Every structure is written in structure tokens, then in C-alpha cells.
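Questions regarding the structure given below will be posed in turn.
For this view, one protein chain was removed and the others were kept in their places.
And then chain A:
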Amino acid sequence: MKHFTKLATAAALGTVLGTAAIAQELYTPNLAYRTGPFAATGIPLMNGQADYMTLLNERDGGIGGAKIDFEECETGYSTEKGVECYEKTKGTAIVTQPWSTGITLQVLPKTNVDEIPILAPGYGFSPMADGKVFQWAFNMPAGYWDAADMIVQYLENEGGSLDGKKIAFLHLDHPFGKEPLPVLEMHAEGKGFELLPIPVGLKEMQNQSAQWLQIRRERPDYVVMWGWGAMNAGAITEAVKTKFPMENFLGVWWAGHDADLKLVGEEGKGYKSISWSFPNMDAPVMQEIKERVIDAGLSQTNEEEMQGVFYGRGLVMSMILAEAIKGAQENFGTAEISPTQLRWGLENLNLTEERIAELGMAGMVPPFSTSCANHTGHSGGWMLEWDGSKFVKASDLLKPNVDGYADLIASSAAEYATSNAPWAMNEECSATN
């Protein structure tokens, strides 16, 4: 009997301690893709994300005393697998990071029912900016419509009026590639340029000779690329091959991966990519990650990858999530926050220049803030330019003219809600932006 009592006490104690340990963990799954045709772009991003969370776990014991369980569920960038991963991880998750526009579109209605925030930094469905309609979806610090607007602004600033000019829009034939079309079409109509959409199929990513023959025949003034994965390397090598002037070739932030440009090296000089992040090797966070994560053998990255744009962007993404968790913990006075409380954190981010510097990330992301109505933040970004060996800043901070397409955001969001009725909205949100 004594033995039984001891065993029961030990079991009870173990359960209590175990529960306490579990309670001090925050489960933030990442629907990652380290395999498949898009792995080359996914790996540095995933490494950056994971390393920042490892740094917080190692240095601070997590966030607010709670360790971060940053588990990855491999999707291979497949929408079907992404949905499976979402279903598998949603049980105790406080957030979901779907990592593809296709997966985001699929899980968007599910998260609205399951009440789990989607965090899709710099990707996903652009009307997610409307927080009143998409109360559980966030794509800060900037969306694809912001990117399209900033690229058009940059072209106007650098090359004068776009009236009568021709812009080829080389894009992946996938929901991601088609995302900026509404804003580009709006600008084409308003500014008088001809927009020439050129789709690239998933099986043609590495053989774009037909697309570049079309570009040679049409002689556009600029080529704007919405590329991802192997498509970027394919396009950049074809541009070199067909002698398209690199200074007139620009891409979205996912088409600005160092490894893609290294394939062409000097010949890619002048190629540009709009970006809301910038790798700053002098930032204190980089040194800390090197010492506490990489040198400690807790990372999958390497010296070369660490210096690239995508690794730095991965760090920024996790920093955004960490700041939202921290804000929610402080506001609700608990380390173990719920998905609803995290939503509050994501809606009340205020990443000022000072706060970014305090986090050791000065110059790595522009300041931005969010609200219940503004889930994108519209931070703006820099135009980066390939100098033959790395990306450098080619512009001051560009800010999107959101007012120019605010109606488009509102109408597209409303249209989505209507076609997915009944769609729960945030009726309590009174903020206007």
C-alpha cells in the first residue's frame, strides 16, 4: 500500500510538473518547405525563422518565460500537403504560418472558423490588409499590392512618365504570380502604360526560352518579375542570354535571392528587387545568432547563407511573431497566450525605429505598425540592386501609396466575404486604418 501511495504521489507530481512544463510552451508551427522545386528559396528563409526563435529560447528562455516550440511541418510547397499540415498542427497552435499564397488561400476560410491567426509576412492574399474582414489573417510588414505600387513608383521616379511605355509582367502561373495584377492593371490604366502579362508554368520554370523570345519580340521598356523558386534563376539566366538590359529588370521580394543571382554573377549586375528587409551583418542580432545558435551547433545555416537577403528576412519574420507574442503577454498578463490573445498582439504591433534598434535589427526592416483595421502595416521597402556579388540598397525607403488602392482592398475583401458567406467579421473594430 505504501508503495502504491508513493507511486501515486510520484505520478501526480510528475503530471503537475509535466503540465507546468507544457504550459510554459507556445506552439507556433511553421508549414515549411525544405524539399521540392522551391526548396532552394525556402531553406534560407526557414533557417532564419528557426534561428531567431532558437536565439530567444537559448538567450531569454523563450518569450516572457514561455519556450517557443517552432515545429516545422514539411509541405514541399504543395497546397494539398499544406492543408494537411494545417489540420495536423492546429490543435494547440497559437498561430499558423502557411508559407505559400496557394496554402494561405486554402486555409483562410478554415482559420476564420478555427479562430487561429494566419501570419503570412509579405505574401498571401493582398486584401488581407482589411483587418475588419480578415480578422484572423495578417501579412505585415507589406503586401503584394504594396510591392506592385512601389515598383511602379520607382520606375516613374527613375525613368520619368510611364505613359506610352510597355511593361512585361513575367509571373509564375500560380495564385502567387497573379496576386499583383489588380494594382498593376489599375496603374496601367491610370498612368497610360501597356501591361503585358507573361505567365510561366511550373514545368517551364527552368526553360523560359519561349517567354524570353516573346520579350525580345515585344521589346518592353521594363520587365517586372513575380517569380519564386527555380523560376527566378531560370528568368535571370534567360535575361542574360537574350541580352535584356538588367537595369530594366525588376522583381518582387521573393525574386531577390542571392543564390539565384550568383548563377550569373557579374552578368546580373543592375538587376533589382523591391524588398522590405535587408541583410545587415553589422546588426547586433547577427553576432548573437552566430555565437549562441550557429557556433553552438543549433542551426542548419552556414556563413554564406547567413549573409543573404532571405536568411535576414527569415529572422525579421520571426521577430514580428515574437513581438506580437510579447505584446499579447504583457497586455493579458499571462505567458501562455491563446490564439485570440495573439491576434490582439498582431493587431497592436508598433515596431518603431527605436524598438527595431533595441532588438538589434537596425536597418533590417522599416518601421511599421498595425491595427485591427490594418493587418498589413504597409511598411514600404527598399529597391535592392545586384552589384555582381551581393544585393545593395539602390533607393531610400519607398512607401506605397495605399490610398490609391484602398478602395480596391475594401471591395476585394467585401467580395471575398460575400462569396464565402457566412463570413465572420470584426464588427467591433472602429479604427479606419
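The working rule: a residue touches a chain if its C-beta (ideal position, glycine included) is under 8 Å from a C-beta of that chain, and two chains touch if they have at least 3 such contacts; residues count from 1.
The rule we apply is simple: contacts and distances are computed from a predicted model.
Colleague: Would you kindly match the missing chain to its UniProt protein name, picking from "Glutamyl-tRNA(Gln) amidotransferase subunit A", "Acyl carrier protein", "Quinol oxidase polypeptide I" or "Branched-chain amino acid ABC transporter permease"?
Modeller: Looking only at the record, the undisplayed chain corresponds to "Branched-chain amino acid ABC transporter permease".
Colleague: Of the listed residues A:T92, A:N207 or A:T352, which contacts the missing chain in the full complex?
Modeller: In the full complex, the listed residue that touches the missing chain is A:N207.
Colleague: Any idea which of A:D114, A:E156 or A:D173 touches the chain not displayed?
Modeller: Looking across A:D114, A:E156 or A:D173, the contact with the absent chain belongs to A:D173.
Colleague: One chain isn't shown here. Among A:R34, A:K132 or A:K272, which residue touches it?
Modeller: A:R34
Colleague: Which one, A:P175, A:P199 or A:P284, makes contact with the chain that was left out?
Modeller: Here the residue in touch with the unshown chain is A:P199.
Colleague: Which parts of chain A face the unshown chain closely enough to count as touching?
Modeller: Touching the missing chain: residues 34-40, 42-44, 173, 197-207, 209-211, 213-214, 216-217, 229-230, 233-234, 237, 241-243, 259-260, 262-263, 305.
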